[in-house]
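A single structure is presented below for examination.
What you see is the complex with one protein chain gone and the rest in place.
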Amino acid sequence: MDMETITSIKPLLATVTPLLCILLIILSRRIPNLRELWTIIASLVTFSIVASMVKTLYTGKVIAYKLVEVYPGIDVAFRVDAFGLFFALLSSFLWIVVSFYSIGYMRSLNEHSQTRYYAFFAVAISSALGVAFSSNLFTLYLFYEILTVCTYPLVTHNQDNEARSSGRIYLGYLLGTSVAFFLPAILFTYYFAGTLDFSLHGILNGKASNGMITFLFLLFLFGIGKAAIMPFNGWLPRAMVAPTPVSALLHAVAVVKAGVFCQLRVYFNIFGVELLHNQNLDIFLIYFVSITILLGSLFALKQDDIKAMLAYSTISQLSYIILAAGLYSYHGMLGGVVHIVMHGFGKITLFMCAGSILCGAHIKKISRLGGIGRRMPITMLAFFFGALSVAGIPPFGGFMSKWFLALGSIEAHQWPILVVLLTSTLMNLGYFMPVVFISFFGKDSESVKRDPDIREPSPFIVAPLAFTALVSLAIFFYPYPFIRLAEIFVKSMMGG
Amino acid sequence: MTDQAPILVILFPLMFAFVTPLLGWWKKDLCYPWVLCGLSLSTIFSIITLKEVLNTGVIHYHLGGWDPPWGIEYVIDHLNSFILVLVASISLLVAIYSKRLVKEENPEKEAYFYTLFLLQVTGFLGIVATGDLFNLYVFLEIASLAGYALIAIGEGQAPFATFRYLVMGTIGACFYLLGVGYLYMVTGSLNMADLSQILPNLYHSKVVMVALIFFLVGVAIKMALFPLHAWLPDAYTYAPSATSALVAPLMTKVSVYVMIRIIYTVFKPYYSIEILPVNLILGWLAVIAILYGVIMALRQVDIKRMFCYILIAEIGYMVGGVGLANRLGLTGAILHIMNDALMITCLFLVAGAVVYKLGGHNINQLRDAFKKMPFSMAAFAVVGLSLIGVPPTCGFFSKWYLILGAIEAENWIFIVALLLSSAINAILFFKIVEIAYYGEASHDHNEDSNGGNTIDEAPVSILIPLGVVALAIILAGIFSGKIVSGIIQFAVPPNL
Amino acid sequence: MFDFIVGKYNYWIYIILMMIGFYAMMSKRNLIKKIIGMNIFQTAIIIFFISIAAKRGATLPILEHAHDGGEHAIEAISYINPLPHVLMLTAIVVMVATLGVALAIVLLIYKKHGTLEEDEILKKIEFQE
Partner (left out) sequence: MRILSLIIVILTAAVLIYGTLDMPDCANPDTPASQHVSPRYVTRAMEETATHNIVTSVLGDYRGYDTLGETTVIFSAGMACILILRKRRRQ
């Protein structure tokens, strides 16, 4: 892309640090405390490396690092721009939080194969960072696939029959879409454009016929299955068999956000928003994902399993982010991009609360939550905060992004989208608020009555979720680090 | 010594083979180190040859000092020096690996086994190095005869399967010989380079055309190209583990090499491609072979037989790449010769380790294999990902070139076949992984990761080659750009 | 037409022989008969090669007057082409070697299955599984 570039090994370091920690994890597998210490140290180191790049980016530069050439003209190469760093910051920061949470969760449930769990978790983070820092579609695909494969042992951690069938669906959807659609799309792109490097205004403009562009667009739309756009959303609710920290970080943040990140990358830097707009593909995109937004919320209303509800909520919210590529306006793009962070903090709080309820009360169903707020006040208060943030109620972070999206849809003269957003918000409140209400003000359910031992679980679990709940509040008042990055990115695309 | 390197590559295994039975009579245990010694020397000289070719270009080595076309010459160019290294190093790895297996499966026969093992390697190397059609036939027969014997001493119905293989193999070799005779009759020469000079004037001749047909049919039998593949699954399933690990990856690859030589060196591409519809026929056969191979593989319950059908499908990849008749396609085919040799070797090495440790090659014997044999199964996971075509494993890159070549040739059906086979490979691979990962006694959630570790891994002599091949699969992927730009691009005929 | 057929009689002979062998290899049920077919098949190819070497009016490629040391120029036309003979010496050896291995394998099959009829062997294999 056409910005000042400086070469630095930092993106590689950030990607490799979690991998190095695997070695230490395996070596110290007999001493659990040491093993977990490595994870935490690695997460801190990774985050500080990522954070140290922020300053450079604020000055309008980008960081690049070329690793190896795999094909004449195609490299495995890193290139950190504001958008990538934005996503990387979120993932690496939440890895720290979830590492603490994992310790509490895995130990309190006495889970098996914890070494394997921490090792693959690190691989997943590493590949999520790889996705964030990719400088071309090839590198992106590389890390995208590694992310799919390395999360399989995490999703099927329980190794029982349910895990087996969910694992099949998980891989079936993700590998299937990537091999059948994503890979051909990349190859065709390369064939037509002669390059795969991301560029500010896309690389396909004028390189292929209109029909081909539309075809490629559809291939990408369905090929990046991690974004869970309907009809390829089936894997996400099934992936909830995983231990809760996995659902929290991977299926609220790293994996699914990697999916929407890839989608946006492709629309912004492969097609270019202009091209999408000229071919009216942006209109198609926003109405197509609107279906997912509404249906996702609708399905969430019907769920009784907490994690399943959260999964459908995630499906719906992910498509908000994709709106960024379709709302051809400054605030639309900004809102979509910022929503990655806002939703990330809110949703991870909710998932961690679900895990906390499981550890503290052994309850998975919403219908049995009556009165639990009185026994586990911190958890349920955090749940309340997270829910408000995800629904987009001020003064929580989620409001910001929804506000921008709404502004964007007005700027783009897409009034129906505004209606979609408002309807979805109402539905969000419709499935979150009853949970909060019955847990604080409802009658004690059978399970709560029967079990006098229900109380807040270990501080390792409660502290992280309280922390992220507060962050989703704080981020409303102090969103600048993220907003500024998002602005740099969106302006660079709009302005150039 | 370096002047003589081309011949030393072949002479070391040959001469060591003559001594092996004598050593065996004297002290049986000496055979193994002796074989390793011979193959290491061969590998070293093959690498020297490769370096020489890269530095100074094509090497012409006149055997006995007689100028071609009167005498026999070895012509080492980029294509075959690369394959020489591949053949020599894989044989060395398989030889290391064979130590325990030969003792286990064929006790008291080590000396003869290793003699034939070396002769087999000699045959492969001779086929690859020579620039003379009849000399190629002689070495083809050495390889075949050694192969028959090595396979016949397997378990179960191995002798009968070998007999069928022998009959088919003889027909193949005879057809090849007939093709040599036809070309000799109209040109008077047996030297490949000489023939390629003379033949363009004779392209109108029916004799030349029939010669090409018989060459291709003969070679197709040897490489088990659909529909001439019937001998392969039985033969390689019942063969001793060390044999199938040596023969399965190499015999077929060497045959593909011969096919490339005939189509692109002996005949000019425009004859094989434009005057005769060779590429069309090969293209269709490749598509059918790929689909037939993977679908049949899906139905197998015997892992070795499953791998055999995967091999048949993989042959389709290479033949299809040859049939694309453009630069990218042929690059993909040549790259896939290397990648597939590594992958198939790895598969059969895993099969051997499983046979050695779990006592059979039925798929159900793999239950809980991840727990018992974590390293072998990790290698299997790597090769599985490579077969599916997940980057950065090498299988992805050959697929990449093949698909780009197919786009250029507008051979859409081949692309569909490639992608479909990836998808089916994924199912296949996860079918095995599921069995090996879930097992039966895995519902025990309270089992701590530290307890219950019943690792029962294969011996080091098996694990080292396995690890090396698995690593090679990843490295070959990462450095495939270097391999292509450094070696393979010179191996592809310049006029393509 | 007649000249054409007679002039190329060597090829007809080899094709007929080869096809007899080929057919026997594929359709005979008895393994030994298959091997015999295989031999006929290979022999046909040898005959083909040898017949290429023939030259009308030429003699065996053994130089009788070579002692004269250049008094008589050696004319290539008066000696049969030696190269196919050389190739076929090798091919014969290959053929014999293949035959040997084939017979050894047949012995092994007989020891294992007690019969040399292909269909019976197949039946037994099926029965075992």
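Worth a mention:
In order of appearance the chains are A, B and C, and numbering begins at 1 in each one.
Just so it is clear, contacts are C-beta pairs under 8 Å (C-beta built on N, C-alpha and C of every residue); 3 or more make two chains touch, one makes a residue touch a chain.
Remember, predicted model here, so these are calculated numbers, not experimental data.
One chain is not displayed; in the complete assembly it touches the shown chains B, C. In the complete assembly, the contact with the undisplayed chain comes from B:Asn135, out of B:Asn80, B:Asn135, B:Ser241 or B:Asn425. Residue in contact with the omitted chain (choice from B:Leu116, B:Ala235 or B:Ile312): B:Leu116. Residue-wise, the contact with the chain that is not shown comes from B:Ala149, picked out of B:Ala149, B:Met192 or B:Ala406.
One of B:Gly188, B:Pro374 or B:Pro459 touches the chain omitted from the figure, and that residue is B:Gly188.
Where chain C meets the missing chain, the touching residues are 7-12, 15, 18-19, 22-23, 26-27, 51-58, 61-64, 66, 74-77, 79, 81-87, 89-90, 93-94, 96-98, 100-101, 104-105, 107-108. As for the chain not pictured, it touches chain B at residues 14, 17-18, 21, 63-64, 66, 69-72, 107-109, 112-113, 115-116, 119, 122, 126, 134-135, 138-139, 141-142, 145-146, 148-150, 152-153, 159, 182, 184-190, 198, 205-207, 209-211, 213-214.
Just so we're on the same page, only the chains that are shown with their structure count from here on.
Taken together, the touching pairs link the chains end to end in a line with two free ends. Averaging C-alpha coordinates per chain places the centre of chain A 71 Å away from that of chain C.
As a whole-number value, the distance joining the C-alpha centres of chain B and chain C reads 29 Å. Work out the mean CA point of chain A and of chain B, and you get 43 Å between them. Put simply, chain A touches chain B in their complex at residues 29-30, 68-72, 74, 76, 110-116, 138, 141-142, 145-146, 148-149, 153, 156, 158-160, 163-164, 167-168, 171, 175-176, 179-180, 183-184, 187-188, 190-191. Residues 385, 388-392, 397, 400-401, 403-404, 407-408, 415, 419, 422-423, 426, 430, 434, 437-439, 442-450, 477-482, 484-485 of chain B are the ones that touch chain A when the two sit in their complex. In the complex of the two chains, the chain C residues touching chain B come out as 22, 25, 31, 34, 38, 41-42, 45, 48-49, 52, 83-84, 87, 90-91, 94, 97-98, 101-102, 104-106, 108-109, 112-113, 121, 125, 128.
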